[in-house]
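This is the structure I have questions about; it appears just below.
All protein chains but one are shown in place.
Up next, chain A:
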């Protein structure tokens, strides 16, 4: 296969940028264009819910690359102009501002859009946290004396609650799980997380789904729970999941079903690829369609996509990995965890705040969780790769 004469990357975040860097690193000399919906140069999302929200970083510190490094990529960045339509057959992207961009290879890296609660649009005091602008708007709203309720007991919601609490603002965390991340981590690690949040002052209002919002004169006043209770709030952060940003691909010719459906090469159609949060590809080792919403996948998948654009023809078969920092807990997860897995502590001691836990199902190691033991957790990846990714070459 010959290399395409030009490549268009739709999405200017981690996956989009990493695609360009990998193309250049692999020697690609053709024309490259990156189209981004936001006006900002590429920035990183994990610090948004931690350092940027907490105020220990200025927004500029979340930038992924300096302007000089970007310029060395010899790439045209078109920012502040969202893609609105794709014609997959012609590999043409139309933008909100009326641009028409065509390339031999197109990479779809448009990420996620946060889920919202009914009635939250236009209501003052209600926030989501996906973009830098979202984060700055939330920070501005965290005025002294206000009480915050975070809706969502997953990674993002728990991180936001920890950051807000550490900043000295009263905060409650609401969601259906018995403890933060319980459906994923299981009782041991989620229980420790609940203890940590409670000990540091987060009010845990878990075990009851959030059904909606209460409002007063155009501003949010509380969060309604399935139990019938209303949690009073001056500020609400809605962080209970996100959906792949694929609306703009309707009628394009690529299949979208909980993400852009791709083959094992991350290819959605001839000359069309997907990378990052938006991509749902066939993982040959697991023999399943997989979509990963984590930072590491954004870059690792981008490298795979760049290689396949250049004719490497390799399946993408990562061991999933993510990390989360909440208060002084630094949690690193390799592979796949589940609440019903058999969990054993293989290093350290949960009582001392440092351990590695191994998760097994049907006798096979599916995942490893490190709690303040990142290196030791990484060294245990080999157990997972062997057991879960048996098809890996």
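The criterion applied here is as follows: a residue touches a chain if its C-beta (ideal position, glycine included) is under 8 Å from a C-beta of that chain, and two chains touch if they have at least 3 such contacts; residues count from 1.
What we mean here is this: contacts and distances are computed from a predicted model.
Undergrad: Assign the chain not included in the display its UniProt protein name, restricting the answer to "NADH-quinone oxidoreductase subunit J", "Ferredoxin", "Extracellular solute-binding protein" or "Transporter".
TA: For the chain missing from the view, the UniProt record says "Ferredoxin".
Undergrad: Among A:25, A:314 or A:364, which one is in touch with the chain left out?
TA: Only one listed residue reaches the unshown chain, and that is A:25.
Undergrad: Out of A:92, A:208 or A:296, point to the residue that touches the absent chain in the complete complex.
TA: Residue touching the absent chain, from the options given: A:296.
Undergrad: Applying the definition given at the start, please give the residues of chain A touching the unseen chain.
TA: On the chain A side, contact with the omitted chain comes from 18, 21-22, 25, 44, 46, 64, 295-296, 299-300, 303, 321, 323, 325, 330, 332, 370, 372-376, 378.
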